[in-house]
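Before we start, here is the structure in question, set down as structure tokens.
Missing here is one protein chain; the remaining ones are kept as they sit in the complex.
Every chain is named by a letter (A, B and C) in the order it is written, and numbering of its residues begins at 1.
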Amino acid sequence: MELKLGEKASLRQAFGEVLVELGEKDERIVVLTADLAGSTNTDLFAKRFPERFFNLGITEANMMALAAGLAMSGKKPFVSTFAIFAAGKPWEQVRQAIAYQSAPVRIVATHAGLTVGEDGASHQMLEDINNIRVLPNMDVIVPADAVETKRVIHALKDHDANPVYVRLARAPFPVVFDDSYEFEFGRAKVLRQGEEVTIFACGLMVHQALRAAEILAAQGISAEVVNVSTIKPLDLETVIDSVAKTGAAVTAEEHQVIGGLGSAIAEALGEHWPGRRASPLERVGVRDRFGQSGSAEALIEHYGLTPEGIAQAAIRALERKRRR
Amino acid sequence: MELKLGEKASLRQAFGEVLVELGEKDERIVVLTADLAGSTNTDLFAKRFPERFFNLGITEANMMALAAGLAMSGKKPFVSTFAIFAAGKPWEQVRQAIAYQSAPVRIVATHAGLTVGEDGASHQMLEDINNIRVLPNMDVIVPADAVETKRVIHALKDHDANPVYVRLARAPFPVVFDDSYEFEFGRAKVLRQGEEVTIFACGLMVHQALRAAEILAAQGISAEVVNVSTIKPLDLETVIDSVAKTGAAVTAEEHQVIGGLGSAIAEALGEHWPGRRASPLERVGVRDRFGQSGSAEALIEHYGLTPEGIAQAAIRALERKRRR
Amino acid sequence: MNGEIEALKRKAYQLRRDVVEMVYRARSGHPGGALGMADVLTVLWYKFLRADPQNPAWPDRDRFILSNGHTCPILYAILADKGYFPREELWKLRKLGALLQGHPSTAHKIPGVEFSSGSLGIGLSFACGVALAGKLDKRDYRVFCSISDAECQEGQTWEAALTAHHYKLDNLIAILDRNNCQIDGPTERIMALEPLAEKWRAFGWEIFEIDGHDYEQLISAFEAALKGRGRPKIIISHNLLGKGVSFMEGDHRWHHGAPSDAQFEQAIRELRLAASSQASGIGG
Partner (left out) sequence: MNGEIEALKRKAYQLRRDVVEMVYRARSGHPGGALGMADVLTVLWYKFLRADPQNPAWPDRDRFILSNGHTCPILYAILADKGYFPREELWKLRKLGALLQGHPSTAHKIPGVEFSSGSLGIGLSFACGVALAGKLDKRDYRVFCSISDAECQEGQTWEAALTAHHYKLDNLIAILDRNNCQIDGPTERIMALEPLAEKWRAFGWEIFEIDGHDYEQLISAFEAALKGRGRPKIIISHNLLGKGVSFMEGDHRWHHGAPSDAQFEQAIRELRLAASSQASGIGG
């Protein structure tokens, strides 16, 4: 798959392709899915390494515990299914068998967020960052595009000390990084420098945030954009430094505003904010509602996860900052 | 059960007793458990109304969806099991069948938190507020003692528009309210007025916070204590008003510091804080670790969920406030 | 009897056309399972199910719970044909703001929909709750619950199976869409289910195993299942995925996916031809 800046590219295809590369290099890598080999693009691995691929049918709870058994027997399991079936249905099995045991299972969930589209609320997982972030020993990564997805999946090869959850989507995302981009686990990256407000974003919303910064620039507002692809552990230093500079924060995520990136930033600012003046926070995301059927584009628009929506939130944050 | 101020009393026994009272008044009330009738004290209801009591064995996922079927057929189901088996194992069934459908199921979970004691990490649910708070349509209530538990369970009788999650514990808690206490859904209550720092607490930590306020008073520090028994919907007005007065906030909960009361307050302060000066936040809770075996008392001490721990957090918050 | 069966068959082909058109217009959806279930659901809805489209909340109505929610186009086609909502709604399926969600939704108040499905394995438990409520209220409604064969991989289905047996829910009739297909391929290749009837029998259910496209077998099965007392019943309906559309039949790749323009025209042509080979029609 060729990735061109600004063009849309599939994160799950990037995942599937890198998985085959990893499989070539390390035969301890095994891949599991629950009747979603095609949808998760793990069918690429299945075709190349059928003996190391396990389709478990629709048994998600079973799959997660089974993956822990493989991990604790020296394998490097990648488990892939839709986010609702990775961080939702088998949540307690992830907690007990994977997180509590710190079994190094790589959970790569696809079809997170509203951009699932037409299948509607039952399949639009808006609570997965919330559900996994709370678990001790678990790391949470949300790549911004197909380039970062490739880097992240490569990095998972050696992520052997504890389990990790990676959040991908169904819909292709615009490519925001060129091929020189390097992913550094646990580091948030300032993608655009700014002075007046910081926009923290993850996943698709990184692209939206970059466009929001352009909208704001056209209005004379200088916005900083930070890609928080590692949600846990959170890069406190980068987060606090940026807000210390700008004095106002916006978060943007394709997730409930409760429990995800917005909460992580709110917690960080509450506990670690060194400043004298208050720094207002505005959260862009789904505001305590379920999803619904519609095209990915229509839903992003309907729920306000647009560059315009982020820009408005930034302006609200600025107004709150100035009122003081 | 007689409740005496300052003496320990069982929240789940209060629940079980009130449930029988409600059952007398309304035959639409049905009660479900998953092989934990004795431990949840729903055996009291079972003895009195065997035909309206359903023990479903160890089938939590099944139980939650079944309860939704009862609720949408005109019944008023109370579902009770341990918190890990209420907000954990069947999380996705709660999401799909109860929250998404807004089926008015009353989930009353017992054995939340560290005070489960000797059974250890597998049974010490420290993520339930996180898991339920994120779900649209769900309300979350954490009573502070047996008196408030009684009031809350009475109030659930008419909680017919949407589902609700109530968090109780295994260990008896000290009674903090006298018999005149009134529970008001959606309202946080200032239990002790103070000027320099606000301690927001829920559950057992309300008692600990009140004692912390005494420790602080002895050091000449005036702390306000607020009982946030309704975690969702959060009483924004009371929260903001109190911090606007004191300028510093501490949260205290028998839960991960991620995703629970601490996050809810952090989000509220970030988005709704009107002040010019920053208000520091310190969170007391379990800091991203699993529980372990031990007596309830030893665990509370070990994890720092003590009056002293809260007082120290308050002093840290004050120091941060003064540094500015 | 023969005239009745022919009318039912014609109805099933009419509903199949709506299914294909819905998915075609929506440009996504799950046609295969819906087409395979058209016959069994036509027999249920047009011959056995007690319901009043003018009063979807009628307390004594029979309940139909679609646990395998992705097959909803066939349910929506039936509900529209019965008058639960205007037919125009069918063509807005899966669009933003539409009544008809990609999976059945009570949250969107779709008339005639009893349960929000989409996530597999949950519906039979919900149906147990509805059946228990009927017993408590001494109402004689029956609860029909459609499940897919792949849902028998979800452990929750077996929890519900235990429960229905334990509580002697003889007002519950499950309908198992045994089409041997799941998204990734044949069930027996992905996660084998056979001997499936033996499993349900060992869980205490009364079994009726039939060819899901043979109307005499279908009618007999429902009649017998409705008579059974003391335990839950399951009709294992051997259905052909994509039934009625030659290029979809038995091909698991039509679990989901919308037909192209040419495929759509061919499908409608085939379905019309099949319908016209039946003698007469029945009302909606």
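We take it that contacts are C-beta pairs under 8 Å (C-beta built on N, C-alpha and C of every residue); 3 or more make two chains touch, one makes a residue touch a chain.
A quick note: this is a predicted structure, and the numbers were derived from the prediction, not measured.
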Item checked: In the full complex, displayed partners of the excluded chain -> A, B, C
Check: Considering the whole complex, which of C:192, C:224 or C:273 touches the chain not shown?
Finding: C:192
Checklist line | Touching residue (missing chain; options B:3, B:37 or B:278) | finding: B:37
Checklist line | Residue touching the undisplayed chain, where the options are C:155, C:185 or C:250 | finding: C:155
Item checked: Hidden-chain contact residue, picked from the options A:3, A:65 or A:223 -> A:65
Checklist line | From C:142, C:165 or C:243, residue that would touch the chain that is not displayed | finding: C:165
Check: Can you list where chain C touches the absent chain?
Finding: 121, 153-159, 162-163, 165-166, 191-193, 195, 198-199, 201-204
Next item on the list: Spell out the interface residues on chain B facing the chain that's missing from view.
Entry: 33, 35-39, 43, 55-59, 61-62, 84-85, 89, 117-123, 290, 292-295, 298-299, 302
Note to self: Applying the definition given at the start, please give the residues of chain A touching the unseen chain.
What the structure shows: 30, 51-52, 54, 56-57, 59, 61-75, 92-93, 96-97, 100-102
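To be clear about the criterion, only the chains that are shown with their structure count from here on.
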Item checked: chain A and chain C: spacing of chain centres that average the CA atoms, whole Å -> 36
Next item on the list: Go ahead and note the Å separation of the Cα centroids belonging to chain B and chain C.
Entry: 42
Notebook entry, point to check: Can you list the residues of chain A that touch 2 or more other chains?
Noted result: 84-85, 89, 121-122, 290
Next item on the list: Indicate the residues of chain C shared as contacts by at least two other chains.
Entry: 105, 107, 116-119, 121, 155
